[in-house]
Structures are given as structure tokens and as C-alpha cells.
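Structure first, commentary second.
Partial complex: the chains shown occupy the same locations as in the complete assembly.
In this document, chain identifiers A, B and C correspond to the written order of the chains, with residue numbering beginning at 1 in each.
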Amino acid sequence: MSKLELRNISKSYVRDKKTFSVLDDITISVGEGEFVTLIGPSGSGKSTMFRLIGGVETPDRGQVLIGGRDVTGVRGLISYMPQQASLFPWMTVRDNIVSALEIAGAARGEARASAEDWLRRIELDSVAGEYPHVLSGGMQQRISFLRALLMPRDVMCLDEPFAALDALTRTEMQRWLLKLWEDQRRSVLFVTHSIEEALTLSDRIYVLSPAPARVLREITVPFERPRRADVWTLPAFTALKRDILALLGEGDGDSDAI
Amino acid sequence: GNNGSKDAASPSAPATDSPSASPESSKPLKEVKVVLDWTPNTNHTGLYVARDKGFWEKRGLKVEIVQPPETGASQMVASGAAQFGVGYQEDLTLGRENGVPLVSLAAIIQHNTSGFASPVAKNIKSPKDFEGKTYGGWGSPVEQAVIETLMKEQGADPSKVKIVNIGTADYFTAVKRDIDFAWIYYAWTGVESETRKENLNMVWMKDYDKRLDYYTPLLMTGEKMIQNDPDVVRAFTEGAAEGYKFAIDHPDEAADVLIQAVPELNKDLVRASQKWLSSKYQDDAPRWGEQKKEVWEGYADWMTQHGIMKKKLNFDEMFTNEFLPK
Amino acid sequence: MGNNVWRRVWPPAVSFVAFVALWQLSCSIFKIDPWILPSPAKIAVHLAEDAPAWSRHLAATLRLVLSGLALGVATGIAVAVVLHLMPLVRSAVSPFIIAFQNVPIIALGPLLMIWFGFGLTPKLILLTLVCFFPVAWSMLAGLGRTEPHLREYLEMIGSTKWDILRRLELPASLPFLVSGLKIAVTYSVSTAMWAEWLGADKGIGYYLIIKFKGYDITAVFGAVICIVTLSLALYGLAALLERRIVYWRPRSRAGRAGDAK
């Protein structure tokens, strides 16, 4: 049984009295301990999908299931890591984590202990008392990821968490995340624009068309776990990348796109 | 009086003189300003009459009547921003003490028509009834002294009066709140209370101490004006005198002149007030505006006695009857 | 669209009607003296009857306010640009300007009259001053708070100081200028009231005082309504100007949710 399932979800927005279809009969699933990536062009509706899973919006048609239960429109069941680190600038690093855990229902003392513990484990205990603005972008994303990881929730949704980082820091963050995740094996739904990032991190990839988004292809990534750092040098990697590029180019209807 | 009289504007000329008869008619009119002491009211009727009936024009003056800042007219006159002003004896005396060179030209009202008013229900008929009551004033040291004087006269205890500052609030507001009595001009506030049928008791100051029968309001100018432009001063004073004379003789017409000049005024109040006030302008004096040295001395004496004033002043410099029509 | 406007209009409309009705009712039921609180009906009747008088006074006030605004905005812009271009002058004089800004009008007004006499001058000075400060500060803030990346771009391609002022700083400070203008507008009306209290023979503030001293509270309320209306109208105009001037800004963000930053 899959941990998270979206069944035949459709969603459209009304803007300026016109209806824009954003998601068109999308069905995807994330298994227990699986790392699944959504890749698709900008504006194809990936964040919208996350808002549906988070219960912040409700679909026009279809259901969201978590652990087999229909939770369409129910909030507070997922942990979330956004594109920008979204740390609260008026809280210290530690309090940012504690605050999120409290919202998720943890007691303050417990939340604090677990935050301290994990900050030490990922060697960030030295910045626990700092305000986020003194941290580099990469550090902020580490904290943001830790905050998502510690929430006692079944599914983690990561929405382009590294898009705002420079290319080198980004590569470094991917390695870091991979190591942490492979220890923990949480169920993750991940959104990215980068084909390499998708191939490096995930077990499965859904390639989406431009809006209204449909699933163009579901790709199972064949590389073994734990994943090697130089997985991108494998010929299979290049082949898959070429496939996905072609898919996205054709879905775009623009031969010049990639 | 300290000025030799020079007959420029022919003060004895009757009001019916045609403008061309005036020796200065060929010249362009001299422009001067007179600044009031308050919003326009019946204390000022003579000025509006003089302006609108041409009493000044035929004497070669073009007079503009201007409103005062809330801080009063005196500085404006002293600084020369206005040539003439409406003031009070207490104010002028204090100004003199501080070296502000003001001179009184004429008493607009011969006797003090102000006093302490209270609603009839409060039963304040004489100063001894002030005991245990609340007075609403504007925070001048003079007020306390006046109350003290009046009450001592009757052997009452002034310390039993509570004094509260009511600033710009008016009598009617005050007495409906926490205040029992306030200092008013009868001609305006007293008459308004008659038209409202909110009867009041008056305690007239002049009834208890002659020295408090001082000149309020009066016309004033600066010392420099008298030195440099005596003709203008004379023309102004004579025109004003003629205006007030007219108001004395024709209260209704004079009221209409004021109403026409300042249409925003409460018409009924102006008419009633004018009726009450017209006879009070000159009262028992030989001519309108006449001032007596005893009054200046007496009041200064009273102020000194109460520690409001410290310097000795030369009263002859403070007022003059010189410019009044003969 | 129409639906949208309607949804924005009805709550205040309903509450306005309710408010006026309540006011009228309590005046009739509790028989409140008109000198304490006149009823809306009385005020309306009075306003209608006295229309020639107050409209003349209102026009005078409007003229005063507009002249003061024009002068204040002009000097505000000029001073802001000068101070912006000369940081040394700026640091030398800005403490004075700040101190001067804190001189209470209540003291300044009479002093201005002592110094400048009657007539328009002291009133105009007062109004100009009062409009000057918010305009100058906002403009100065705007000139200093241009996007660093745009400035960097202009410097890199070798723009002169004048180019930077003309192509970046002035346009970028326009929104700040209008927001300063919005503040100045409100100030200017209330200061005009005060200036007219200081000595005037026309203007809605003068009208208000005469009515006050003539114990005509109904007319006072009428005058207050005129003043508030004038104030709101001018503010509305300034807000309209703001929308016209920052035409380049997107009105809503919904259209660009999917865009790269």
C-alpha cells in the first residue's frame, strides 16, 4: 500500500473570469520510504499539487489519500520544505525548529530536546542560538530540511528546496540530503526543475506536461542505494537525462526549449 | 496725552461732509489695519460701522479689520503688523510692564460690563456665595486676584473656591459640566443666555471694588504710530468715534451693519446684544472713549497690591484722550 | 467586476446608514440638546440652508490648501534632491530640519504672525512648512532606497551621476513622493484650519470658529463634515495619482505565481 496517493486529481483556477485548468486527471503515488520526484516546466502545477496534498486547497475532482485514508482537504498531515528556507527571522535556529514541532503537536520540552539532539548530530549545534540572517543560504536550507525531517508526519513534501542556491552549493546540498535521507528512509515527494537533481536523488520520477499538467511518463531510476556521488558519470544517467529532456521538449511543443 | 494737536482731518467736520471736502481726499487712501481681540462681536460694532459707512474713508484712511491670533492682538500692534488694535486694560498694563510700547486711544465701553455669571440654580448672588464653588477660568493670575478681592470685601474665604482652567470653552459648556461660575462679557454671553432663556445671576466686579471698573475693551496703538503718524492716529480715532456714536444712536442699524459685514454671526444674538450694549458705550462719560487717569492708576494700584505687577509705571504714557474728537 | 465593486461597497454603506440612523434616533429619543450633539437631520438642513456661506469659505480654504501644497511639494522635492546630492550638507542641516519639524504649530503660528503680519504670508508659510516635511523626507528616502542591482548596473555601464539621478533615482522615488504627498494632503487641511484660526476672514476654519463662538454647534458639525469631505477628497485624489504614477507596478501578483524570481 502506498503512503501517499493522488487519485484522478483535477484542479482549475478562475482568473479574470476565465477558467485555467492547472491539473488534469493526475494520479501519482509515493510508497513507504520511497523518494519520488515530480519534474515539469514552470507553471505546470507542481506547487498546486502540494497545496492540495497539504489540504490548503481542495481539488475539483479526485482524492488525496495518506496511508490509505481519504484526507482530501485535511490539513496538518504532511511536513513541508519550501523553495526559500522560510525560516522565521525573529526566531533563533533552535526556536524555528521547536516552533514547527509545537505546531505539529509536540510538547515544548520534548521538541527542544529533539532539536538540540539533531542539530548536534548534523554538526550545526554551533549555530543553534543564531538568527537565520547570519547563516549562508546552504545552512538555512539544512535547517529547513531538518525542521521538515523532525516533524512526526508520514509524508515529506519538498518543493524545489535548492532552487535558490548556486550550482556548487546545490550539488553539495544534494549530497548532504541524500546521506541523511538514506539513513532515515522517509516517504518523500520532491519537486525540481533539474533533471540531474531528480536522477541523483530519486527512486521514481514523474515527468509532467505543461499546464494543464498530466503525467507524461513515470520513470523508475535504476541506480542502487546508497547512491554514489559520481552517479552522473554513468552512461545510464546520461541516457535517462536525454530521455527526460526529449519528453519535456516535446511536451512543451517547442523544439528549441531545452 | 503727549502730543501737540495738528488739525489735519478737521475733527469737527460733521459726518455729512462730502469726501471731497476733506483736504486729503485727493491723495490715495492710507491703508491701515485694526486687529480685533476676539471673533467679531458687538464690542466691535463701531469699527464695522466706521468702515462700512465711510467714516474712515472720508478721513483718508482705508481700514482693514483683521482677526487676532489666539494669543491676542497686542503683539501684533506692538510689532507694527497692525497699526491699531482692540485690547484690554489689564493686558496693556502688563504689556507696558514688559516694555511693549502700547498706548490706549479710547475706551470702547466706559464701564466694565464683565463679571461672574452663573446659572440661577446655582444661587450665586454675591461674592460670598463663591465659597465651595468651582470657577472656570483661562489661567490668568488676574482672575485669582479678582476673586480674592471680591470675596475679602465680603469677609468670605477665597481659599474655598476651586479654580479650574477651561481654556477656550465657553460659559454654556462650562456650567453644564463641572463648573459653577465663569467670567463673561454680559453683552455677548449674558445676552445669549437671555435669548436661550437660561437665566443667570451676575456678580459685577465694579460693585465691589471701584478699582475693578477698568476699561475693557479699548482701542490701542503703538507709541511709534503716535510719534510718526499722529494724523493717521487722529483720523482713525475720530472715525471710530463716529462709528460708535452711530451705534449709540442707531442700535438696530448698527447691528445690521455688523451682521452684513460678518454674515456668519448669529443674527438674533447680535441684535439683542446691540440693544443691550449701545447705551453702555458712552454711558456717563462726557464723550465716547474718554479715559480717566484714576481708572488707570486704580487698576495698576490694585494689580500691584496683589503682586501681579511689580514695576512702577508712568500712566500718562499709557493712554491719551488727545485724539478723540473735541 | 460589478459584483466585486458591490462587495466592497455594501459593508461600509450598510454600517453608514446604521450609524446615521442610530445617531438620529438617539438624538430624538434622549432629546439631546443640539448644542451637545445635533441630530444628522438638523445638520443636513443647516448645511443645505447655509450652503452659499460655507461653500464660499470652503473654496477659500481649498485655494489656501492647494497653494500651500504646491509650494510645499516643490520645495520638498528641490530640497530632497539637493540634500541627496550633497551628503555633507545633508548631515549638517538635517538635525535642524528634524528639530524644526518638532516646533509645535501652536507656537509657530503666532510667531509667524508677529514676524510676517496678517494676510496670506504667514498662513502660506505654515502650510508650506507642514507639506514640506513629509514630502522632503519621503522623497529623500526614495532617492536613497533605489534597488542596489539597478544602481550597480548603471555604474557598471559607466553612467554619470546625472544619468543615475535622472534614469534611476527620480523615477524610483516617485512612489515615495506620492506617499509623502498623501501624508501632506491630510496635514495641509488640518493645518489650514489652524491657520484660519490664527487670523483670517475667510475659510472653513474661520466659519467653524465663528459658529463655535456664536454657540451654533449644528453649524460646527456641518463645518466638520465639510472639512472631512475636503480632506477625504484631496486624499482620494492623491491616492488616484499614486495609482496612475506607479503604472509600471503589477496590480496583483496572481498572474505571475509560476514565474522565476
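Basically, a contact is a pair of C-beta atoms (placed from the backbone, for glycine too) under 8 Å apart; a residue touches a chain by one contact, two chains touch by 3 or more.
The structure presented is a predicted model; accordingly, all values stated were derived computationally and were not measured.
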Formula of the whole complex, where the shown chains each stand for all their copies: A x2, B x1, C x2
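Please note the rule applied: only the chains that are shown with their structure count from here on.
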Far-end chain from chain A, centres as C-alpha averages: B
Closest chain to global C-alpha mean, per-chain Cα centroids: C
Whole-Å gap between the CA centroids of chain B and chain C: 39
CA centroid of chain A to CA centroid of chain B, Å: 86
Between chain C and chain A, distance of the C-alpha-averaged centres to the nearest whole Å: 50
Contacts with two or more other chains, residues of chain B listed in rising order: none
Residues within chain C bordering two or more other chains: none
Interfacial residue positions of chain C with respect to chain B in the complex: 35-36, 53, 109-110, 113-118, 197-201, 206-207, 209-216
Interfacial residue positions of chain B with respect to chain C in the complex: 33, 35, 38-41, 64-71, 75-76, 79, 81-82, 170, 172-173, 176, 192, 262-266, 269
